[in-house]
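One protein chain is absent from this view; the other protein chains keep their places.
Naming follows writing order (A and B), and every chain is counted from residue 1.
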Amino acid sequence: MREKSGYMCNLMNLVKLIFTKLKQEKEVKMGSETFTVSTGSRMEFVDITGQIQKEVSRSGTSDGVCYIYNPHTTAGLTINEGADPAVQDDIVAVLKKVIPMNHPYKHMEGNSPAHIMASLMGSSVTVFVENGRLVLGTWQKIFFCEFDGPRSRKVKWKLV
Amino acid sequence: MREKSGYMCNLMNLVKLIFTKLKQEKEVKMGSETFTVSTGSRMEFVDITGQIQKEVSRSGTSDGVCYIYNPHTTAGLTINEGADPAVQDDIVAVLKKVIPMNHPYKHMEGNSPAHIMASLMGSSVTVFVENGRLVLGTWQKIFFCEFDGPRSRKVKWKLV
Partner (left out) sequence: MREKSGYMCNLMNLVKLIFTKLKQEKEVKMGSETFTVSTGSRMEFVDITGQIQKEVSRSGTSDGVCYIYNPHTTAGLTINEGADPAVQDDIVAVLKKVIPMNHPYKHMEGNSPAHIMASLMGSSVTVFVENGRLVLGTWQKIFFCEFDGPRSRKVKWKLV
């Protein structure tokens, strides 16, 4: 009798241990984090790949999916060529040309073009992680797209 | 002998119990759900943040990633400023100005501009959830982008 109750007690403890560990693992994985990006002009792309790779490495996660999220409404995120900075300049220049600056905007803060560009680029990007590294194409870098700077901005990320 | 077999039997049941519980947890998490959005004009943004927050709260999930998906080809989803409705009007007005209405379109339904805008905004958005709340920036709201209304539309979402 005593033996059986000790045995059941051990089994219960084992079950508790397993669920606690699973819950901890999930909670660690589920936390999101934030870092700061300082932008230097009204409109520019800032390469944040190194910062995100650093955070991924620090997290110790080997394989998963990394979500990067921009909480601002006059900025965006995109993935494009990082080797030649002229590509970033060309994207910014053409967005400026295509989205009119002198339209009779109803929003009175003068930054409606920045809001439109934010929606065109999008609020988040999703990148795979394998062996602790972001899985990007040969020429790809992750860019924070500033459309109404210069400002101190936040970027959120989560690794699942 | 009998004792050992009873012991193994208990262990097997324990393993079964654990995997059943894990599978149930995963299945509950994995279900996607749908709600309806009624749009009132040809082109407009509808703030669906409250609806999604309600669904997230009802799900009882504390932390995770919420995917919102638009199953229509003449509508999209975006995250942008919700405080001043003029921002939504400005985005819609400039999309109308930039995407030509009088181009010699090959698609004969007259809604090619709506299809193009759908791809420019994108078919889904991804938002973090912490402590049961959508993690949005101060001014951010989630918008359903109607480009070929008025219609009754569906929005799908999943919380992982």
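In this section, a residue touches a chain if its C-beta (ideal position, glycine included) is under 8 Å from a C-beta of that chain, and two chains touch if they have at least 3 such contacts.
Keep in mind it's a predicted model, so treat the numbers as computed, not measured.
Within the complete assembly, residues 7, 10, 14, 17-18, 22, 63-65, 78-81, 84, 86-87, 89-91, 93-95, 97-98, 120-122, 125-128, 130, 135-140, 160 of subunit A touch the chain that is not shown. In the full complex, subunit B makes contact with the omitted chain through residues 7, 11, 14-15, 18, 22, 27, 30-32, 67, 69-73, 98-100, 103, 105-109, 112-113, 115-116, 118-120, 122-124, 126, 154, 156, 158, 160.
Everything that follows uses one rule, which is that only the chains that are shown with their structure count from here on.
Chain centres here are Cα averages; for subunit A and subunit B they lie 18 Å apart.
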